[in-house]
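Removed from the display is one protein chain of the complex; every other protein chain stays in position.
Let's turn to subunit A:
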Amino acid sequence: MVRVVKDARVLARALADPASIAGLDADGWTALLAMARAEQLIGTLAMRVDGLAMPAAVKAILDDAREAAEHGRRAALWEAEMARRALAAVDCPVVLLKGTAFVAAGLSAGQGRSIGDLDILVPRESIDTVEAALLAAGWEWVKPDPYDDAYYRRWMHELPPLIHRERDRMIDVHHTILPLTARITPDPVALIDDSVTLENALRTLSPNGMLIHAAAHLFADGDLAGGLRNLWDIRCLVEEFGTDGLAADAGRHGLSAQVARSLRIVDALFGAGEATGIDRLYVRRVTARDGWGRPTRPVTRLAFYIRSHWLRMPPAMLARHLWTKFRKA
């Protein structure tokens, strides 16, 4: 069967319904693999279709991807352990976020997932102590620019990124889940209070907390780059934990609309749902990828890029920020 690959919906379908790969010919596979790599979902794809019939060349590529994801998982957990040791003397909860949290808790969202930086959430009142402890343990500033540094400290939901001088790995230390300049102000205290303690005393957000964070990151911040991977995270969390109490929790953080939207779009991409209205634009954006792994739909992408800045800060501040950045460029 020859299927014309129009966008990354074919990848979404392969993840949600692994049996759908049965119809792929060589070109279909090549396109699917290129897309999955570009969306950083090849490890996830490899886990999902493991054991199904496929050409030997494809199996070899996906075996490698699984191996690489396993190595990535080990490295991410090690990095979390390094942070745990560095922060052991600081008397505050340390909550793992995103990919590292998924693999630390053994969740399906972590299976085959690519993991970049280590993201942690700590109480805002502890942030100075945490920063000092990390600097003492070998992490260093990445951004030497004083404007960027000051901007992060005053307006962002995280410290300027730190990198470890020996392991070359980044850590993002959050004190809340959205920039302070955003119109929505989630309640980080409630997120930390609800967090779940792991065996090694590190924590993860509660299942609803993880869902809310993922939805906030996708729809209230950023330009939806890597959106397909984040939506897959949400899909796995919903499947594993359900949505009991999710609406109420989302309401507490002012993120009801974002959480509802993420569930609708997950259903449209990975389930039987059909996107309607403005949701169709979001689907258009997160599937904007062709069979060569190239980003497509430049106008849609640009619109979401502009929107991300609009969401992140009030107009006068945005103008000032862009002016400063422009002068420095």
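Here, contacts are C-beta pairs under 8 Å (C-beta built on N, C-alpha and C of every residue); 3 or more make two chains touch, one makes a residue touch a chain; residues count from 1.
Throughout what follows, contacts and distances are computed from a predicted model.
Consult the UniProt record of the chain that does not appear here and report its protein name from "Hpr(Ser) kinase/phosphatase", "Spore germination protein KB", "Methylmalonyl-CoA mutase" or "Acyl carrier protein".
"Hpr(Ser) kinase/phosphatase"
Who touches the missing chain here, A:16, A:68 or A:303?
A:68
Sort through A:9, A:37, A:124 or A:321 and give me the one touching the missing partner chain.
A:37
Among A:27, A:128, A:145 or A:193, which one touches the chain that has been omitted from the display?
Considering all chains, including the one not shown, the answer is A:27.
Of the listed residues A:6, A:183, A:280 or A:294, which contacts the missing chain in the full complex?
Once the missing chain is taken into account, the touching residue is A:294.
Which residue numbers on subunit A touch the omitted chain?
Subunit A touches the missing chain through residues 25-27, 29-30, 33-34, 37-38, 55-58, 60-61, 64-65, 67-68, 71, 74-75, 292-294.
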